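What follows is part of the complex, with its chains left where they were.
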Amino acid sequence: MIDTPSLVDQYCHGVLRTELGLGTFEARLGAQLGGSGALPAAGTTFFDTQTGFAVRRWCPPLLGLEAHCPPARYLARRRELGVAEAGRRLLRASGIAAYLVDTGLPDDLTGPAELGVTGAAEAHEIVRLEPLAEQVADTSGTVEAFLANLAEAVHGAAVHAVAFASVAGVRRGLTYTPEPPGPGEVRGAAGRWLAGRPAGGPLTDPVLLRHLLWIAVTAGRPLQLHAGNRDPAALAGFAAATAGLGTDLVLLHSYPYHRAAAHLTGVHPHVHADLGPVLAHTGARAAAVLAEVLERAPFGKLLFSSGAHGLPELHVVAANVFRAALTRVLGEWVRDGAWSRTDAQRVATMIAAGNARRVYRLA
Amino acid sequence: MIDTPSLVDQYCHGVLRTELGLGTFEARLGAQLGGSGALPAAGTTFFDTQTGFAVRRWCPPLLGLEAHCPPARYLARRRELGVAEAGRRLLRASGIAAYLVDTGLPDDLTGPAELGVTGAAEAHEIVRLEPLAEQVADTSGTVEAFLANLAEAVHGAAVHAVAFASVAGVRRGLTYTPEPPGPGEVRGAAGRWLAGRPAGGPLTDPVLLRHLLWIAVTAGRPLQLHAGNRDPAALAGFAAATAGLGTDLVLLHSYPYHRAAAHLTGVHPHVHADLGPVLAHTGARAAAVLAEVLERAPFGKLLFSSGAHGLPELHVVAANVFRAALTRVLGEWVRDGAWSRTDAQRVATMIAAGNARRVYRLA
């Protein structure tokens, strides 16, 4: 009824190049739940989740098996085909026409170019800010050099990146105040961090994280903020402080506070919300969750993504779950007379691809 | 199936008297989203929201057009009829029999009497506390005069007002403690505020706001508290501190924390919850949101409102959306055997009008 065009996946990662067994595949499903790669509780399995059931629903048929077949049978077939061929079949069946790829994960995943070739799609790079700052710290000898190189690295990345992303920024950087820190404060924080840091050590200092977010705000690319599955109240101050500066913000990972995130997109013209894990990880419930996001967000402010990492199954599940949810929710509103069919089709196209093409200035 | 009687709109504002074009009408839709009259993001429009779609669903037929016609056609027809005639047709079709009107907005809107005449309905005044205090400050020469006049103004207003409303009170006044501030503390805060205040300057001092809320608690009228789209946890202390004093509290604007607000109405006999923007701004989703509010709130504690300001379209949309949602939700529970039809009809009447008539002692 409602037709969904080719999708723009506005936030994802690459896929693994290694063959996976039952345990390594399951660990990747567990990582989607938000834990730090933990094991499942004794007597339970991460396959017994909405994501696990959604993978078993959508993926086996793409590899020639029956939907809902046991995980072991699916993984045997996947190894029989080989990781490359399985990945190609899965990604090309997803209906995703463009991938925006955050390359900042430490795992050895395919980059944008390789993901694009495998999936026969456009691909663009999202630069994650924290690893960039850590690389700059690894190669800068003094505080002055670090701060100068940091600004240069961010502005340099803006030339080829379609967006910046920050994961620790919201959680650790915006706790006390949203305003940019002063130069003296930044120098002091940088000095302390560099002095105490082992090579490769992560950036967790709140002042430096805030400084980094504000450099990105001046670099002219949309800034994706990982909301850390917390109430985006912490973000309200930063949203207000960055209003009118010309840089778009995109809120990631807002579940279960997705309604608060959607509300925030109506308050500020430059704030947008990602639908990725909000829908992709809720499987059979995605239509219900999508409907909640559509309560208060202006329809021009919502962006599809998969949020997938490691497994091409997660790109596929996100795309299928999203399309089914959109068709069901908007179709029901058309049948009720609440929306016109023309409007519903127009909004579907906006959320699936159009809004992302506008925000990231894609062709 | 479920019959909704004439509604009592327990919280709304008047309507504009000027003709509106596409841009000025759209700006009014944007104001409903919670922003400060901001423009829509470039490439988007505030018509692409649930409120925009609901206006296009319900209002064109009342002016002789087809539902979902383009906004420009609707506004042309509206100007053709003139703002007065369009307002009359819209309000009289809303099924609202009584308006409780917050007169504290700075816009030039119709007052209760004029709104009542236009809509052929009862109308009563809600006095907003902050502008009242600011007027008293404008005309009081000393701290002592200000404090005496303030108490007198609130108690004086209680003679004709049906309720008091506070917008800044919760957000700024109840952050630290819910208890009434001591006389010395109040005098100090008043002195500092009056000394630094330009004529007409807004009341934002937390001590004075808290003092003002506590004067209102003693004035014997229900007190409506704007929850500021935040978790009403901040209100829990004030609700506990005012228990048993004989003054009812009514929580406004609790979305997306409407379940927490509903829960609070079950904890304290004097706490009630407004359904206004929770339903009116969610359009096609209003039934789902209403059902959530009905999970934990005692049914005697929920009050319909439109929360409308400026556009009579918003009064109409709220009333229609509410009635459709109530009929759908309660009707489904009757069909499932979960509720009896008699109970469903009784609860519908309570929420539509009866609870408000009891709380505000209307005829």
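Note that the chains are named A and B in the order they appear, and that numbering of residues resets to 1 at the start of each chain.
We adopt the following convention: a contact is a pair of C-beta atoms (placed from the backbone, for glycine too) under 8 Å apart; a residue touches a chain by one contact, two chains touch by 3 or more.
Quantities reported herein were computed from a predicted structural model and do not represent experimental measurements.
Visitor: Which copy number describes the whole complex, given 2 displayed chains of the same sequence?
Guide: 3
We adopt the following convention: only the chains that are shown with their structure count from here on.
Visitor: How many angstrom between the C-alpha centroids of chain B and chain A?
Guide: Centre separation, chain A to chain B: 37 Å.
Visitor: Going by the contact rule at the top, pick out the chain A residues touching chain B in the complex.
Guide: These residues of chain A touch chain B: 231, 233, 243, 259-260, 263, 266-270, 291-292, 294-301, 333, 336-340, 342-343, 347, 350, 358.
Visitor: Quick check: in the complex, which residue numbers of chain B touch chain A?
Guide: For this pair, the touching residues of chain B are 33-35, 38-46, 48-50, 53-54, 56-57, 67-68, 229-231, 255-256, 281-285, 288-289.
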